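Only one protein chain is missing from this complex, and each of the others stays in its spot.
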Amino acid sequence: MSSTLRVTVWNEGRHEKTHEEVRRVYPHGIHTVLAEAFRGAGFEARTATLDEPEHGLTEKVLAETDVLTWWGHMAHQDVSDEIVNRVAKRVLEGMGLIVLHSGHMSKPFLKLMGTTGALKWREAGEKERLWVVDPSHPIVAGLPEYFELPHEEMYGEFFDVPAPDQLVLVSWFQGGEVFRSGCCWNRGLGKIFYFRPGHETFPTYYQKEVQQVLINAVRWAAPGDLPKITFWHKPEPLEKLG
Amino acid sequence: MSSTLRVTVWNEGRHEKTHEEVRRVYPHGIHTVLAEAFRGAGFEARTATLDEPEHGLTEKVLAETDVLTWWGHMAHQDVSDEIVNRVAKRVLEGMGLIVLHSGHMSKPFLKLMGTTGALKWREAGEKERLWVVDPSHPIVAGLPEYFELPHEEMYGEFFDVPAPDQLVLVSWFQGGEVFRSGCCWNRGLGKIFYFRPGHETFPTYYQKEVQQVLINAVRWAAPGDLPKITFWHKPEPLEKLG
Amino acid sequence: MSSTLRVTVWNEGRHEKTHEEVRRVYPHGIHTVLAEAFRGAGFEARTATLDEPEHGLTEKVLAETDVLTWWGHMAHQDVSDEIVNRVAKRVLEGMGLIVLHSGHMSKPFLKLMGTTGALKWREAGEKERLWVVDPSHPIVAGLPEYFELPHEEMYGEFFDVPAPDQLVLVSWFQGGEVFRSGCCWNRGLGKIFYFRPGHETFPTYYQKEVQQVLINAVRWAAPGDLPKITFWHKPEPLEKLG
Partner (left out) sequence: MSSTLRVTVWNEGRHEKTHEEVRRVYPHGIHTVLAEAFRGAGFEARTATLDEPEHGLTEKVLAETDVLTWWGHMAHQDVSDEIVNRVAKRVLEGMGLIVLHSGHMSKPFLKLMGTTGALKWREAGEKERLWVVDPSHPIVAGLPEYFELPHEEMYGEFFDVPAPDQLVLVSWFQGGEVFRSGCCWNRGLGKIFYFRPGHETFPTYYQKEVQQVLINAVRWAAPGDLPKITFWHKPEPLEKLG
């Protein structure tokens, strides 16, 4: 881990090219807004998008990434399996992964979870409230006990993921649903955080509480000085101890 | 464990004596409604209340109890520490404990949790929806994916309890709050289930989904054929192995 | 779920055909010993092996299976991806899965875990002791607080799996290693249990404590009356509540 945390912000990057209502909110894409927020927190941040060669995620880029954030929606199937395997391998080796909103159906997330990622949804622009349920967790440092997003897409339970190792935020939606909106897991030497909000037609990623969660999550997910794990076959005979 | 599960339904038993609006809903107390439901499921069910000698929880009664359910509200401080210690000891030895609604501030629950049990609340008779978030858990067997209580007291996060070992139900409230409403913990050889609903002025415990949850919870919390755990000092010298 | 639990015992089934030292211990394969034990517990048990058509795991067989047990070692790569996907899908729908010993590297297990399954190992025929660390868990019902296997292959940490939802057994090995030997996870509507022991050259699966663990695990992993989960898009406009 370098002393300055290095974040790679990955975005599918297509909605804003084809949908005027998305472009109005994120004229240069969600990734540029997130990268800006991360730089404001003192991190090095680069961006990568689907339509770049290797989706912008070369071996070199990933080797130089402490934490990768992932936003995708309409083109999950266009992400090549080779890059998915590369990302998953790096997570198992220790790279942090932050999966955003519709990334719940992205290939790297599903590969690391082993489940379908399915959920309920409704695009009604309703109010969402995110409640802190684990106040001692570093991901909610500096937050109020709840915060509101005035207009968001609804995601509802059952959310088909493994029970999170730590559940830090639960959402309330105006229409009658709840959702486990901030979920932490470990996989191999890596840490994964799923954060629910962020529909492409709402200015969610400009909101300061949302940025605070993501900045905290980068710090939490970044690998520290990891133990060197060996996987070996220790041949016979049994070494005598004692 | 006897082949027929033996449930003791404990109730403070005071509201229904002093409050007409409670008596209208539970003329013979919450405990009689629950005991009836448990008998309907094939369990042996007895009741015990605060104003009986030893609060109805003699050593003999507890020794013959597989699962104890606990409802209390206005008189937590009137429960004697001796009985609290007796209940907690039996839980650590394997007796199941189901804590209901305002029992979140009861002495046995707080002693076993180690936290304050604090939460937010509002008596507005608002709508509550309980969503299943762990569909494979035996406590939600036979339930729909969510069920509604038309009028309930609100409980809101942060609920100051240890992170549940298994979280099975999350509540949505009309007024904007969420709550971890079905929580499982182990303590010693015993299992504990906290279930949020059940304000004394609403007919919550007559509702069939609520009864199903509690019947399932009794089955889950009942001790099986527990391993015999020994706590010993194994004297020197070190026994040579191998 | 039928009233009688239906177990399918899957075995690679090759070692015993090619290795005399395996045939001496399991002349008809590990699967026949396990199926016999399950029948003794009152379950319906059928067997299936790698070299049968569709590896013996047709859609019909899996549809009629409450719990699948999996032992494989030398031929993980010969299991077709189609069957792996079929098994994983059934687990997510509720079928229980018990993964045995070298099955830690089997395709269905790794697909559901999202990790490498790597570990340390040594074939020295050393002593293993399995200690109960969650005595209230149904999987250790009727067991002593520890039991010994006089000769086993060693598996050592770090075991690259997600942190188990419940950890029930931890192994001690004569040569200086420990291992999380009894691990529970949920995936989708299904339950998964990994149980470490069972090298093909030792009579581990004849030992009564081992059989007790596996019989308990079948009961634990079998799906109950699962809630019907729907994954839907609820169209606008937002239904007004309250």
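Note that the chains take the letters A, B and C in the order they are written out, and that residue 1 is the start of every chain.
Keep in mind that, in the parts below, a contact is a pair of C-beta atoms (placed from the backbone, for glycine too) under 8 Å apart; a residue touches a chain by one contact, two chains touch by 3 or more.
Only a predicted model underlies this, so the values are computations on that prediction, with no experimental measurement involved.
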{"item": "Chains in view touching the one left out", "value": "A, B, C"}
{"item": "Absent-chain contact - pick from B:Thr4, B:Asn85 or B:Thr115", "value": "B:Thr115"}
{"item": "Residues in chain C touching the chain absent from view", "value": "129, 131-135, 145-146, 156-159, 163, 166-167, 170-173, 176-178, 180"}
{"item": "Contact set of chain A toward the excluded chain (per top definition)", "value": "94, 126-127, 132, 134-136, 138, 140-145, 165-166, 174, 186, 188-191, 223-230, 241-242"}
{"item": "Touching residues on chain B - with respect to the absent chain", "value": "88, 92, 111-116, 118-124, 126, 154, 158, 160, 162-163, 165, 174-176, 185-188, 229-239, 241"}
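Basically, only the chains that are shown with their structure count from here on.
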{"item": "Whole-Å separation of chain centres (CA-atom averages), chain B against chain C", "value": "33"}
{"item": "Whole-Å gap separating chain A and chain B, where each centre is the average of the chain's CA atoms", "value": "36"}
{"item": "Of all residues in chain C, the ones touching two or more other chains", "value": "126, 165, 174, 186, 188, 229-230, 241"}
